[in-house]
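Read through the structure below, which is laid out as structure tokens, and then see the notes.
Omission of a single protein chain aside, the complex is shown with its protein chains in their original locations.
Labels A, B and C are assigned to the chains in the order they are written; within every chain, residues are numbered from 1.
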Amino acid sequence: MSNLTFNPVMQSPLHHFNLKTKQQHVDGSKGVWANEMPLLGYISLRGNAQNALFTKAAKKALGFALPILPCSLISTSWGCIYLLSPDEWLLVCDRELRTELQQKLEAALVGIHSQVIDNSGGFTTVFVQGKNASDVLHHCTVYDLNALTIGKVVGTTFGKTSVFLHQHNNGYKVIFRRSFADYIWRYLERSALPYDFGIANLGSS
Amino acid sequence: MALKCENSLSLLAHKPITGARLNKDYSIWKLLSQGFKQHQGWTPAWRNPEIKSSYDVVIIGAGGHGLATAYYLAREHGIKNIAVLEKGYLGGGNTARNTTIVRSNYLWDEAAMLYEHSLKLWEGLTEEINFNVMFSQRGVFNLGHTLQDMRDIERRVNANNLNGIDALALNAQEVKDRIPMINISKNTRFPIMGASFQPRAGVARHDAVAWGFARAASNYGVDIIENCEVQGMDIENATIKGLQTSLGYIRTSKVGCVTAGHSSVMAKAAGIRMPIESHPLQAFVSESLKPILDTVVMSNAVHGYVSQSDKGELVIGAGIDHYTSYAQRGSPHIIEHTAAAIIELFPMFSRVRMNRQWGGIVDTTPDACPIISKTKVKGLYFNCGWGTGGFKATPGSGNIFAHTIAHDEPHPLNAAFSLDRFHSGHLIDEHGAAGVAH
Amino acid sequence: MFVINCPHCNEPREEEEFHYEGEAFIARPAEPETQTDAEWGDYLFMKKNPKGWHWEMWGHSAGCRKLFVVKRNTANHAIDGAWTLTEARAAYDAEMAKI
Partner (left out) sequence: MSSRVIHKHSRVDFSKPLSFTFDGKIYQGFAGDTLASALLANGVKTIARSFKYGRPRGIVGAWAEEPNALVQVDVGARTTPDLKATQVELYDGLVAARTSGWPSLAFDLKSLGGRFSRFMPAGFYYKTFKWPNKFWPIYENIIRRAAGYGKSPIEPDTETYDHKHHHVDVLVVGGGANGLLSALLAARSGLKVLLVDDQSELGGYLLSMPNVTIGNLYARDWVAKIITELSNSPNVTLLERTTAFALHDMNMIQAVELVQDHLPHHERKPEQRRERMHRIRAKQVILATGAFERPLVFGNNDLPGIMTVSALTTYFNRYGVSCGKNAIILTSNDLAYQGVADLAEGGMNITLIDTRANINPLWAARFAKLGVTIYPGYGIDQALGSNAVTGAKLVKLDSIKMSASINCDIIASSGGLSPTVHLFCHDGGRPQWKDNVLAFVVSATGRANAGIYCVGAVTGVFGLQESLSATCETITEMLAALNKKVESDDLSFNTDEINCSPAHAIFRIPTTAKAFVDFQNDVAVTDVELAVRENYRSIEHIKRYTALGFGTDQGKLSNVNGFAIAAEMLGKTIPEVGTTTYRPAYTPVSFGALAGAHVGDTFEPRRYTAIQAAHNSRNASYETVGQWMRPWYFPKPVEDIHAAVNRECLAARNNVGILDASTLGKIDIRGKDVREFLNRIYTNAWNQLAPGKCRYGLMLNEAGMVMDDGVTACISDTHFLMTTTTGGAAGVMSWLEKWHQTEWPELEVYMTSVTDHWTTAALVGPKSREVLAKLCSDIDLSKDAFKFMDWRDGTVAGVPARVFRISFSGELAYEINVDASYGHYVWEELLKAGAEFGITPYGTETMHVLRAEKGFIIVGQETDGSVTPFDLDMAWAVSMKKPYSFIGKRSLARSDTARTDRKQLVGLLTDDPNFVLKEGAQLINSDNITPPVPMLGHVTSSYYSAFLGRSIAMGFVIDGIKRRSDEGNNIVYAWADGKAVKVKIASSVFFDAEGARHDV
């Protein structure tokens, strides 16, 4: 039975909205643009930031020191490390890098109290941009986006659920759990309607 | 211990009115004759007595429950020298703030019997106290939105019927037939699958209940002292001796504490611990509208309930605020959610406007059932923990609490509601199947 | 509608990000089996529920998911401060010692 061959296909949490087929080149014609950044790699990491063994080992594995200030993140050559809580980080990277990162971390953390989990199937990211991007998000979240400076990530509300927000270049990354994707996208679309909403070709922006 | 069902129905029988002390002069004839005299001849609804230095029984808190307790103490137990002390204006606590839903379709026998006893009293209350409390038996629907809701409804309706309480289980179409405005579409977030319906349930005029009991109690000689705050309890050898109040010291050997949201404060003064947390519960009314909703609709799943008052405003109740508070106000997202819930049930109300919004302080217990109990202090009794749903119990609660105080012994209907249950574990958990209890 | 400073996120956040978690520092008896029914019942159910200053827990449910302690006045909704569980313990003990 070893001659089984398969062609596994992945689907992102927003797959069913067929965003690819609707996406357009981003320009100034619309107030808000958004699209999913599908199928990234997400690794949950927990450990004690006060434990130098842990932070050193993580740094060795990742090539970058973990952010440890409240609500901080660092951008790395391979993605982002978000501090979600004093003892919890989310590593976001290209899906292909996920396994390697995870294995490196696990190897480095042997014997150190910590937790490394591949959570890639469980999250997705939506990128929101355009001149009214922060207006639209102010319809969706109670967080003060003016306080969301570069280098900061916050966990906050989105409609009746919660997300992580990160201001990135010319827009916002909204990171959330898969099962809420349908709700969050609908909520975003609804909120963006008065500003004229376009599905962004993220390659083009 | 648990109430035996066999003999409970007989407990519901109400003693006939004795004594002719009750001022009967509210009538259409009196109104007409006064109309010709510019209404100059009306007398105070309740007396404004001077506070005395000692009473046989002091009731703390002139809410509906406190006033009813005093009334029944005087009327059914012949106690003469009673005071009701109220820190603000009478009927100004939760009695002034509730959405007035009266029903008795509770799940567990103990609770069902208690509330049914009360409902029976409601049915004769206007006549009994000669004050129109506008008890309106327009029926109450408790909607079900999930399969489990429907199981719970079935369970509760069957239990009600076996306890002799009117209740029906309806499917979605039957609900729609009775409330044509309601949205039973399958596409809503929580489609309505059915409801339990109690035809004898309804609403009453909250203020009238307080005033009617105040008037009736006052007629029996009860002293109602407003603007008198109880600030301390004088307890010796685990026996109550008197009360420190903002109007001075009062001697008494029996104190009934009926202070709803403030019960923990009173308990602290008595050195007793209470399984109570005080939370804001908010409500709001719309502007006044022509009749559009002639019944009461409650939904736990979407967190809202609504009826239309005789004045025309939609009276809408919200969910509880999670934090504890004594401030008689809550947070706006609760109200926002409730408005959304009402629109989910009645999409046409989207353009109707909220006129006024307020909050009360509800005394919640771990099992969503009240405490009507003696305490370890002799002569000190507590009646509290009605949480989000005690208005409906006002006459019944007063009636059995009066019995408890008069006899220093629980009435059979409130034996199960003693403080002991939090030690024995014999909770009467109305959360599970009856949900939020309004 | 409170603004609460999450001591872990180190910034003020809207009430909707949080979940109320009740009275703080209710100690679980070390040896439950030796408790009487009354003692155990008190631990399970009895609450301080003060009118006035209240030491309580909140969870930052939409944020860092940590529980922490807030000292809040239940009569007027003033907030005196918010601390991590460990920080608050010391402040709480000091205050209780005074009473």
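Methods note: a residue touches a chain if its C-beta (ideal position, glycine included) is under 8 Å from a C-beta of that chain, and two chains touch if they have at least 3 such contacts.
Bear in mind the structure is a predicted one, so any value in this text is a computation, not a measurement.
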item: Neighbouring shown chains of the undisplayed chain, as defined at the top; value: A, B, C
item: Candidate in contact with the missing chain, chosen from B:Asn94, B:Ser118, B:Ser136 or B:Ser299; value: B:Ser136
item: Contacting the left-out chain in the complete assembly, out of B:Ile51, B:Ile292 or B:Ala406; value: B:Ile292
item: For chain C, the residues touching the chain missing from this view; value: 1-3, 14, 19, 21, 28, 31-33, 35, 37, 40-41, 44, 57, 59, 61, 65-67, 76-77, 85
item: Residues from chain A at the interface with the omitted partner, ascending; value: 1-2, 4-13, 15-16, 39, 44, 46-47, 87-88, 113-115, 117-123, 135, 138-139, 141-144, 146-147, 159-161, 177-183, 186-187, 190-191, 193-194, 196
item: Residues of chain B in contact with the chain not shown; value: 4-6, 8-9, 26-28, 30-32, 35-36, 38-40, 42-48, 88-89, 92, 96, 109, 113, 124, 126-127, 130-132, 134-137, 145-148, 150-159, 161-164, 181, 183, 188-191, 205, 207-208, 211-212, 226, 286-292, 294, 302, 310-312, 327, 329, 331-332, 335-337, 339-340, 342-344, 347-358, 366, 421, 423-427, 429, 431-433
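Throughout what follows, only the chains that are shown with their structure count from here on.
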item: Centre-to-centre distance between chain B and chain A (centres being mean Cα positions), rounded to whole Å; value: 50
item: Inter-chain centre distance, chain B versus chain C - centres from mean C-alpha coordinates, in Å; value: 30
item: Overlap residues in chain C, where contacts from two or more other chains coincide; value: 16
item: Footprint of chain C on chain B - complex, ascending; value: 262, 264-265, 268, 273-278, 322-327, 331-333, 366, 422-425
item: Residue ranges of chain A touching chain C (in the complex, touch as defined); value: 70-71, 84-86, 88, 142-143, 147, 154-157, 162
item: Complex contact set, residues of chain C against chain A; value: 8-11, 13-14, 16-17, 60-66
